[in-house]
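For this depiction, one protein chain was excluded, whereas all remaining protein chains were kept in their positions.
So that you can tell them apart, the chains are marked A, B and C in the order they are listed, and the count of residues begins at 1 in each.
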Amino acid sequence: MTEFLSLREAVQKYVKPGISVAMEGFTHLIPHAAGLEIIRQKIHNLSLIRMTPDIVYDQMIGMGCADKLMFSWGGNPGVGSLHRLRDAVENNYPHHIEINEHSHAAMANAYVAGASNMPCAIFKGYRGTDYPGVNSDIRFISCPYTGETLTVVPAIKPDLAIIHAQRADKHGNIWMKGIIGIQKEALLAARQSIVTVEEIVDQVNEKQGGTVIPRWAVNVVCCVPKGAFPSYTEGYYNRSNDFYVRWDEISRNRQRFLDWMDRFVLSTIDFSEFMLKLEKQGYV
Amino acid sequence: MTEFLSLREAVQKYVKPGISVAMEGFTHLIPHAAGLEIIRQKIHNLSLIRMTPDIVYDQMIGMGCADKLMFSWGGNPGVGSLHRLRDAVENNYPHHIEINEHSHAAMANAYVAGASNMPCAIFKGYRGTDYPGVNSDIRFISCPYTGETLTVVPAIKPDLAIIHAQRADKHGNIWMKGIIGIQKEALLAARQSIVTVEEIVDQVNEKQGGTVIPRWAVNVVCCVPKGAFPSYTEGYYNRSNDFYVRWDEISRNRQRFLDWMDRFVLSTIDFSEFMLKLEKQGYV
Amino acid sequence: MSKTGYTSNEMMVITASRFLKNDAVVFIGIGLPSLAANLARKLHAPNISMIYESGTLDTKPDRPPLSIGDDELSRKALSIVSVPEMFRYWLQGGRIDIGFLGAAQIDRFANINTTVIGDYNYPKIRLPGAGGATEIAGFCTHTLVMLQQTSSNFVNTLDFISSVGFGKEGNSRPKLGFTGKGPQAVITDLGIMEQSPETKELIMTHLHPGVSVEQASESTGWPLKFAESIKTTTVPLEKELSLLRKLEKMMK
Partner (left out) sequence: MSKTGYTSNEMMVITASRFLKNDAVVFIGIGLPSLAANLARKLHAPNISMIYESGTLDTKPDRPPLSIGDDELSRKALSIVSVPEMFRYWLQGGRIDIGFLGAAQIDRFANINTTVIGDYNYPKIRLPGAGGATEIAGFCTHTLVMLQQTSSNFVNTLDFISSVGFGKEGNSRPKLGFTGKGPQAVITDLGIMEQSPETKELIMTHLHPGVSVEQASESTGWPLKFAESIKTTTVPLEKELSLLRKLEKMMK
């Protein structure tokens, strides 16, 4: 049965030090609120997984939550670098993190394999590149019919997936619309799952398009309005392109970053207070 | 560029003796009109591919159009046997056809591989069954990470896919809604494609749900109202469960079948005349 | 209908419906399994999630469907997924609790033939084939098998293994790497069979009211064993029977 918990309770119950966590959202519906709550609860030693780590992973890495990062593109989309990620990789600050780097196609296929209960995925990736030299997870096999060399990657099977969606119904069925990214696969590949939503309604369905994920694939639903900010939730609010630009300045300097996180994240009790404070300070 | 042709022209131009043809439709949107047109044009030596050959393939096989059949479930859904398929397999009537039998999961994975330009697909199928003993296309490999034995099947890459959909827009973009089955994969796995539709409209989009296939993946669009009968087109007409039941009686006897096909298919010039005749004779 | 006031098919459907718990996620084929699931949903399992192979997740048809492609199923579905997604994410992904299977032949280890009677290449009867059953048998947490019990259905040796029950020796599942546990029960018109923990083969654990041990033995192609304390299936209740008949009437 799907549980309905506050985000604080959900993180307390499911996010344990040392587990692997996939918080997906391909440019849309990024579970920012959940990331901040993990920072607030000072949960460390996580193996983070995400195709496109952006601000929320930059924050978690900068605050020392992650020991490992699996990713395929780590930048501030449309802006530039993730300074906290770079500081960790280039200077081991705040500590060393282990990198497991892939291409988008590899991670997409690996999530599909995880969702399908397969141990690995085959595709045509990485040919002629230096990836296989730096990532020993990348292997090759021969097609039994054509002899063609195919690339193999291990399935991604996170301990926990966290995603954000537009709505859940009162039973825990999830409805999401717009750019769907890799979230459904991440959720189905994971052993357990938390879904934050904009609102909880009586009923969800696909009549107006979108994707419904049935309740029996979801462990916890948390109602967190604006929970994807500064990313967006189609039908609810737009992307704060401005915040992505401002993040560049906030994150560039270690102390500036730590002060900002202390002021806005550690000193607020939850996401709604965080948003209120941002608004007061003219960030929203 | 997508061409807009009559179904007769499309079949003349694209359905050549000896090619492999996938006419998919998983219980919904089955391209019946196209099958009858192939029979009318007496095109033979086809390799037919379909997960669930039902009435339309029974008709084509009974009329001698097929040399080969790849399939995973060959029955009259909710009714019983396909008598023309059985007569071909059990008694080589009207002639021998070569069978390439799979499970649903195998064919679904093989179509995905075809659509993805892969030579093969891996999955966990067939374990402990007698399929590998009768189908030498089924192979096995070891997972390079876990050592687990995985099943391999070759990708399905038909010369031609034919599917039915609700609508096309004037550019050739296709919109389909409801049970989607394997049609998108079949179309993308094929070298060329024909889509019959209920109607052609100014614009199609996903706002009201459903799936859109862009024009550049479609070679030909044919407007054939009711083209899925006796199967159904959601939003247009329901399944004629009655016709599926009557087909059992029509197809049971060779002569009865041939007479029926002669009267309703070979003696009508196109699908609309066929439907008219069916109506007059109380079949609709 | 017999003098009992119900048919053997009704007994089978009602027995099967009783196996379905309220939160079960059930993969359904057409025919008796579909009737059983719809009956359970209207009686004791309103929250059951019915999944049909055609792609409908958690559908709530008002009337039992006539085929797995019935438009009633797609209209009332929580979600419709493609065939690859159904077989990869939901079935092979191990997210289905119970799968129903039918059979043309079954052996003592609950392995199933739905492919062919006679030689594969020169068949006496070419059956439709396994379709989804091969992987339903492997990856649903449990399966329920429903078929008429006759000595020509319950055979010593299958003409073709289309789907695995407990495997050739009755204990192959672990080494085949299946996530599912195999058949929970084989429900026939005569009673219920379950796997014996000792011999690993199917034994008769329940007989339907009025069915004798001799009748069950004669209707089985191998020397059938019985549970030490064999039980009698609860006779169909009035509410079960009347609702089932109402459902069947809706299908006409």
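The definition used in the following text is that a residue touches a chain if its C-beta (ideal position, glycine included) is under 8 Å from a C-beta of that chain, and two chains touch if they have at least 3 such contacts.
Remember, predicted model here, so these are calculated numbers, not experimental data.
Q: Taking the complete complex into account, tell me which visible chains touch the one left out.
A: Taken over the complete structure, the missing chain's partners among displayed chains are A, B.
Q: Would you mind spotting which of A:I19, A:A105 or A:L258 touches the chain that isn't drawn?
A: Touches the omitted chain: A:A105.
Q: Sort through A:T129, A:Q203 or A:Q281 and give me the one touching the missing partner chain.
A: In the complete complex, the chain left out is touched by residue A:T129.
Q: Considering the whole complex, which of B:S6, B:N100 or B:S116 touches the chain not shown?
A: B:S116
Q: If I consider the whole complex, including the chain that's not displayed, which of A:S20, A:T52, A:N173 or A:S251 touches that chain?
A: A:T52
Q: Thinking of the whole complex, not just what is shown, which of A:W73, A:Y145 or A:Y283 touches the missing chain?
A: Touching the chain that is not displayed is residue A:W73.
Q: In the complete complex, the non-displayed chain touches which residues of subunit A?
A: On the subunit A side, contact with the omitted chain comes from 26-28, 51-52, 71-75, 77-78, 81-82, 85-86, 89-90, 101, 103-105, 108-109, 111-112, 123-131, 134, 148-149, 178-182, 184-185, 231-232, 234, 238-239, 241, 244.
Q: Residue by residue, what part of subunit B touches the chain that was omitted?
A: With respect to the unshown chain, the touching residues of subunit B are 1, 112, 115-118, 171, 173, 184-185, 188, 204-206, 211-214, 216-217.
We take it that only the chains that are shown with their structure count from here on.
Q: Any idea how many Å lie between the Cα centroids of subunit A and subunit B?
A: 40
Q: Could you state the distance in Å from the CA-based centre of subunit B to that of subunit C?
A: 28
Q: On subunit A, where are the residues touching two or more other chains?
A: In subunit A, 116-118, 206 touch at least two other chains.
Q: Hunt down the residues of subunit C that sit against at least two other chains at once, touch-wise.
A: Subunit C, residues with two or more chain partners: 80, 88, 92, 139.
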